[in-house]
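Okay, structure first, notes after.
Of the protein chains in this complex, one is absent; all others appear in place.
Right after this comes subunit A.
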């Protein structure tokens, strides 16, 4: 029978901050007793800058500068060589989370270009009010052909706490054309670069419909979006890379009009 090895971390949400102690157990379960050469546990934190197929050309220039940056590394020997008895063996462990040298521990994050392992910021609300009419649009080709509409609304804050939802209101005051859908599009903008140049890319990471069909005029529709945990992190700006977020309010009108209003966000964790 095979031997199974599992690492269980004590904290259920698996979120740890710098200076805290990461603790858990290594579980070894086997039907028979197992001979082993010792068990050691390594914790490693890296920043990995990856290349996108699309921007290979840009990156090749500073290829060497994007090798993984190690920010945390510790190793402990848990058990000396010997034998595990049959059944389940649990070996507890603890790791202090200390950053290597003068590096900063970033929040774990899986982006397309940037992957970060485990920051803090200050939060002050910054409400934004907006009005959208055909006149406010920037790149409309034939403004005259657009149906008339007036949308008003506000975001309670563009400085957002990452664990709190993005909130606000949207009122369709009037619209000649029927509304098909109103959506909130969360976009992440990643910028990687060095002295030689930089690569910038925007990705939609979440799209939430807040209105479906021709909604009642004059009645506020709530803007509400929970930030996805895996794909967002606090807004980040370092010498090598940047991670920023934006939200688009997308209004689809009959028959085929798409209106977008963009709001840059600043995410932080308290």
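By definition in this document, contacts are C-beta pairs under 8 Å (C-beta built on N, C-alpha and C of every residue); 3 or more make two chains touch, one makes a residue touch a chain; residues count from 1.
Simple rule for what comes next: contacts and distances are computed from a predicted model.
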Identity of the absent chain, which is to be given by its UniProt protein name, from "DNA polymerase delta subunit 3", "VPS35 endosomal protein-sorting factor-like", "Lil3 protein" or "Essential protein Yae1 N-terminal domain-containing protein": "VPS35 endosomal protein-sorting factor-like"
Which of A:73, A:136, A:164 or A:203 contacts the chain that the document leaves out: A:203
Hidden-chain contact residue, picked from the options A:28, A:69, A:132 or A:182: A:182
Footprint left on subunit A by the chain that the document does not show: 11-13, 54, 112, 165, 179-182, 188, 201-216, 219-222, 224-226, 228-231, 252, 256, 258
